[in-house]
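Apart from one protein chain that is not included, each protein chain of the complex appears where it belongs.
Presenting subunit A:
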Amino acid sequence: MSSSSYYVPATSKWPIIAVLVMGMLAVGAGLMMTQGSGLILLVGGLVGVAWVMYGWFRDVTLESMGGLYDAQMDRSFRQGMAWFIFSEVMFFAAFFGALFYIRVFTLPWLDGEGAKGITALLWPDFVASWPLMNTPDPAVGGPDAIINPWTLPLINTLLLVTSSITLTFSHHALKAQQRLRARNWLILTLVLGGIFLVIQGIEYVHAWTELGLTLQAGIYGATFFLLTGFHGLHVTIGAVILLVLLIRLIKGHFTPEQHFAFEAGAWYWHFVDVVWIGLFLFVYVF
């Protein structure tokens, strides 16, 4: 390493503003859930978070383009992003773990199987199955029907996988100094992601209103919406990131050598894609 002197970023007001808006968001959400009031705080917090993201990333972008960052800073950003994605992987791992645990252990045990079969005494008529259409206590009530994986979910799988490929094409074009092609591939990626979200929305409405598949529909509904919901949230975030990247690409912020923001956004998008494949297999198909 050749660096003779380290680069240390200057102070910034964004972190503390971020803390304040996050606190506002938390208090607002808490009030909404416990008292049904506090909408202003909640919305204010959300708007605030968006504003902070805009301002903070804007400053970083300006500094980066001002040539302030060295190779070391670049590596720090890379590692920061990589470990952040790892933390997201673990977040989803918890949900997948819960899904598998319920399917492999809890439901058979509730049905009287194995070492914990004694729990079958609670609801003797309960029959384990997956998808769980009839909950142990009928008062909770399961879904009437579930989503057929070979319709909309399959289309969504194709969309998202394709979008990962088009994003890679865009990246290659960027590295080959073909900005126009990079832009077009990126727009296509965004469109695919957008269609995915729309289809997911249609599917949700269908599930909720016609299939009786709701958050409250027993453990099937709960895990279904937990996994697909948090995934959808991440696709939305990923799409916003891609949109910002598109604008920056058009503005010419990225060079074939230096475009870490682009790569970070791409990593995130691929991560979201991989999670979806897990979802498609274990939430929809099997």
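Points to keep in mind about this one:
Going forward, a contact is a pair of C-beta atoms (placed from the backbone, for glycine too) under 8 Å apart; a residue touches a chain by one contact, two chains touch by 3 or more; residues count from 1.
In the analysis below, contacts and distances are computed from a predicted model.
A single chain of the complex does not appear, and UniProt lists its protein name as "Cytochrome c oxidase subunit 1", one of "Electron transfer flavoprotein subunit beta", "FAD-binding oxidoreductase", "Cytochrome c oxidase subunit 1" or "Protocatechuate 3,4-dioxygenase, alpha subunit". Checked against the hidden chain, the listed residues A:L46, A:M65 or A:A98 yield one contact partner: A:A98.
Among A:G48, A:P153, A:G218 or A:G265, the one in contact with the hidden chain is A:G218. In the complete complex, the residue from A:L110, A:L213, A:L242 or A:A261 that touches the missing chain is A:L110.
For subunit A, the list of residues touching the undisplayed chain reads 1, 3-6, 8-16, 18-20, 22-23, 26-27, 29-30, 33-34, 56, 72, 75-77, 79-80, 83-84, 86-88, 90-95, 97-98, 101-102, 105-107, 110, 114-116, 119, 122, 132, 135-137, 139-140, 142, 215-216, 218-223, 225-226.
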